[in-house]
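What you see is the complex with one protein chain gone and the rest in place.
Here the chain labels run A and B in written order, and each chain numbers its own residues starting at 1.
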Amino acid sequence: MVRYRSKKVMAVAMAALAVVVAGCSGRAASSQGTAQGTADGSGDIVIRASYPLSGPLVSAGASASGAKAYFDAVNAAGGIDGRKIDFKVVDDAFDPARMVSNNRQFAERDKATIIINFGGISVAARPPLNAAHVVQIVQGGEKELSDVQNFPYTRAFVPDIAWEGELQGRYIAKNIPKAVVGFLGFNNALAESQLAGLAAADITPVKAIRVPPGQGDLTSQVTELKAAGVNVLVVTHGPPTIGALLSYMGQIKYKPTIFIGSPYADFASTVKPAGAENVVKALSYQWFKDPQNPALSDDKALAQYRADMAKYAPAADVGQTFTLTGYGLAAAVVSALRSADQISSDAFLSAWDSLSQEENPLLIDQATLTGEKDGRLVHQYQLHEFDGKSWVARDSVIDVSKAGIAG
Amino acid sequence: MNTHLRRAVPIGWAAALVIGVVVPFVVSDYDLLDLTRMLAVAMAVAGLNLLLGHSGQISVGHGALFGLGGYAAIILVATYGWPWWSAVPVGGAVCLALGLLLGVLGLTMGGANLGLLTIAVAAIFPLLLIRLKPITGGTFGIFMAHSPIEPPAWSGLTEPQFGFLVCLAALALTLLVLRNLVTGRLGRAFAAVRTSTLLAAANGVNVNRTKLMAFAVSAAVAGTGGAFYALVAAIAVPDSYLVPFSITLLAASVVGGSRTWAGSLVGAAIVIYLPKLAENIVGAESAGNWSQLVYACGLVLTLIVAPSGLIGDLSRLAHRATGPQRGRTSSARIPCGPGQRGSPQQADVRPHVGPDREDTHGALQK
Partner (left out) sequence: MTELLQQVLDGLSTGLVYGMLALALSVIFQGTGMLNFSQGEMATLSAYVTLVLTQAGVGFWVALPLTVALSAGGGALIERVLVRRLEGAGELSLLTLSVALLLGLNALMSIIWTTDPRTFPSPFGKGLIEFAGLHMTVQQAGSLITLLAVMAATALLFNRTSVGLRLRAVAQNPASATLLGQHQGLWLMVGWAVAAAVGAFAAVVAAPVLTLSPGMMAFPLLLALAAGTLGGLSSRVGAVVGGVLIGIADNLASRYVPGLGRDLAIVAPFALTALVVMLRPAGLFGKTRTVRV
């Protein structure tokens, strides 16, 4: 006998639907809006961020705490021309669809002036924000984020990873005459950019191995590199794999000249997991400070960073470079806001692009932020070598926009 | 039975549809995107329900099928300029084809191995997307300036409103088709195969063809949902379709209740809104892990408190409260497929992930 469901089932389903609907805002709300962050010089400056606070790239979410601490510190010191920054972070779990949805709510519901996004998925999220003329600041090293012509409202804060590749290529060409170059990285766009950079310096690796994230055991890849006689290895592999990789290479006494990609050369990502003895003599073109680098223990900007973090985001991990990067990104946003004529998307962007020799707590010594045609602010690198205890600068600061690499 | 079904007008569903039609005129555009995503995901969960709840097979790869449908559709629209309404069926058809292939492979490998086959597809799919860059756009995927599902000028609707209504209509149609499928002759074949393949074969049901059909239809439905999902959000990126998404869909089907069509909506609502809800409760910053923990605990609680899914068990409770003697309410009752009886038979819902343990296991629990 077939029995039928009571209509109460549907009542329950409809109640569930009603709950969902109740979580949404009414249509009228969007038309009214609030006069926040508009050019009339009143109200808070609305900044929103979508970060992976869960999911595969949760470690990058630490950036959000850094940004929050910096904005809170600015607010506590009186804000920007007396206007407070209204900053909130929402999780996107590194799902592009969630990022697009978050961005739409930031733009339409919150009337955000500036939206901060993280990572390669932001590339796909550019069109709606550009159509809405809302500033999208991306914390990502993808080359595509320099496309200011087609996406005039998108700016990348961190440098294009291809520049680092070209710097490495030039170094290899100049200093290692019998180099047999190998490359090891993820199967993503960053690896492509980096290889393009190496190619621009006429370096073609004999082995370019790209591994999907999540694969932790790289013994087979190391065997392949070693058998091919690779004596210069360019690595852009991130944690957790890079530590295990270097440690294993140390154990089997395979010691090529290693370039570690700047995003991952820090103590938390590489040195501690790998063991300092396995990182000795590694090279890295760095552009930001590692908060755990003992060579920087007296750094004033880092001391301020630690103080701000302790006060405004005590739960955050200050030893993570992601935390510091978020802090530095917020500082760059505030720099542009302070020099903007008014608080609007266009005024902000023009201020961002014309920043010149601006100090930033994130950057290595003597480096500053300067806007260029590519929309990015960071163009200065310095070759560092790991001496067994800390990363030590080995050369002068190079500006890629002046060295014929960027732009 | 059919006349009886037709007599039992699904007033509840009609009411839900009415509410659905009203929603886009009440809710703001920026909230509609999530609601529309929910409808598209509900299609995928409904497809899974057909597979899990009605044909007793398993798939840990519906996230990949969902993604394949999305990619097929958005590539046709963005790269080749097709109109959206012609691209969506192609998205479904591509998945139908892959579904048939997987179904045949699964049957050859033996039903127990379908789980592995589908999880392999889920794991390989995003890697292939990155590799096939010239077609798929690689890591960045395919993205468009705005959703191609544009309202006709005369309608006066905004793009999100139109997108929502289109997806609502598609979901309603999908559920109607699926419901008719499982209440018809094929449905009885499904039920027979699910209960006992031996018995089904003895009664002249072509077991392999029935299973294959269920898998193919389920895949096509997931692909259609995926096509809408990608076209409404106007992006398709590999990071949306990783293994955890497939697992989430599976969980959504079970939690919503894989034997009920309303369960697909509840399951989809959980996929889209539970992370947000958790975020609101425990706070966004440094609390992503707490969201996941809340999600996991919610899942465990649902499984223990409501083992046949939220809707499955609520309806049972409701039924018990109403009592069988109040026959006059029968006209408003919602048919949810044959075999959807009271309680004892719930243990029948056991897709083949294990060796042939048949009924000894279930019997032991009593």
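For the reader, a short list of remarks on this structure follows.
Just so it is clear, a contact is a pair of C-beta atoms (placed from the backbone, for glycine too) under 8 Å apart; a residue touches a chain by one contact, two chains touch by 3 or more.
Predicted model, so just to flag it, every value in this text is computed and none were measured.
Among A:47, A:114, A:209 or A:234, the one in contact with the hidden chain is A:209.
Residue B:115 is the one among B:47, B:115, B:141 or B:187 that touches the chain not shown.
Although one chain is not drawn, its touching partners on chain A can still be listed: residues 56, 58-59, 187, 209-212, 214-217, 219-221, 223-224, 227, 239-241, 243-244, 247-248, 251-253, 268-269, 272-275, 317, 320. Although one chain is not displayed, its contacts with chain B can still be listed: residues 52, 58, 105, 108-110, 112-113, 115-117, 119-120, 123-124, 127-128, 130-131, 197-198, 201, 207-208, 243, 247, 250-251, 254-255, 258, 289-293, 295-297, 299-300, 303-304, 307-308, 346-357, 360-366.
Please note the rule applied: only the chains that are shown with their structure count from here on.
Chain A and chain B have Cα centroids lying 35 Å from one another. Chain A meets chain B in the complex at residues 1-14, 16-17, 20-21, 23-27, 29-30, 52-56, 58, 61, 64-65, 68, 88-91, 93-97, 100-101, 104-105, 107-109, 120-121, 123-128, 131, 142, 144, 187-189, 192, 212, 313, 315-316. Contacts from chain B toward chain A in the complex involve residues 1, 4, 8, 11-13, 15-16, 19-20, 23, 25-35, 37-38, 127, 130-131, 138-146, 229, 233-235, 237, 239-240, 242, 244-245, 260, 262, 265-266, 269, 273, 275-277, 279, 284-289, 291-292, 311, 314-315, 318-319, 321-322, 324, 329-330, 332-336, 338, 340-342.
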